[in-house]
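For this view, one protein chain was removed and the others were kept in their places.
What follows is chain A.
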Amino acid sequence: MLEARLDQAQMLKKVVDAIKDLVQDCNFDCNDSGIALQAMDNSHVALVSMLLRSDAFSPFRCDRNIALGINLGSLTKVLRAAQNDDVLTLKAEDAPDVVNLVFENSANDRISEYDIKLMDIDQEHLGIPETDYAATITLAATEFQRICRDLSALSESVSIECTKDGVKFACQGDIGSGSVHLKQNSNMDKPAESVEIDLTEPVSLTFSLKYLTNFCKASGLSETVKLCLSHEVPLLVEYGLVNNSYLRFYLAPKIGDEE
């Protein structure tokens, strides 16, 4: 029996919105520590990992480990019926055929209830080790989104070069080239807008911009985004959620066609 109550439906709405374009069907693995999700895109070069800890729900009850195989398209359709401020309750039996979603509007006592049919999804699960990254950049999520959007107008890929001076996003395309350079700075008034760079050694990697812009759909979830880079390992783009929950994206670097 699973029963998880979210005070604000918008969190789940946004999470699903952010990943539904990357993966179509995925298992929501529920256990007593929370609800986790791991899925790869069709080409298997990017990976989404989400964890909503039990603390994010009130209350959270999960007696047995359950995998809820859900089509994200269907989930989006149902979540569209929820308003951002609705109280959302997820329910499922121990061996469920359906997952039940209840949206309660506390203001006008409106309760809507939906069942989504579950599916059996056979996905491989990857173990992601804790990695000490060579560079960790924290910046405003909107800033990162803007950079990706702007540069994707010029090129398909962006090189992210991190030195102790700062971080440089650069691209080269048919119509020309462009770059955005960010220096480390701390904004006391608006801490979210500060740029923090934690560097152990300089790195320079190239990534697909199309994927990065896709990741940026999660920008509404968090004010800041954390980019972690190391040579020869996937880029980690992390959006922190409440109570140490997170939404992480991994993207394989482009190797061999750097310019």
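Convention: a contact is a pair of C-beta atoms (placed from the backbone, for glycine too) under 8 Å apart; a residue touches a chain by one contact, two chains touch by 3 or more; residues count from 1.
Everything that follows uses one rule, which is that contacts and distances are computed from a predicted model.
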Omitted chain per UniProt, picking from "Ribonuclease H2 subunit B", "Mitotic spindle assembly checkpoint protein MAD1", "Protein phosphatase 2C 3" or "EF-hand domain-containing protein", is "Ribonuclease H2 subunit B"
Full-complex touch with the removed chain, picking from A:E143, A:E156, A:D198 or A:E223, is A:E156
Omitted-chain footprint on chain A covers residues 20-22, 24, 29, 31, 40-47, 65-67, 73, 124-129, 156, 208, 210-211, 214, 233-234, 250-257
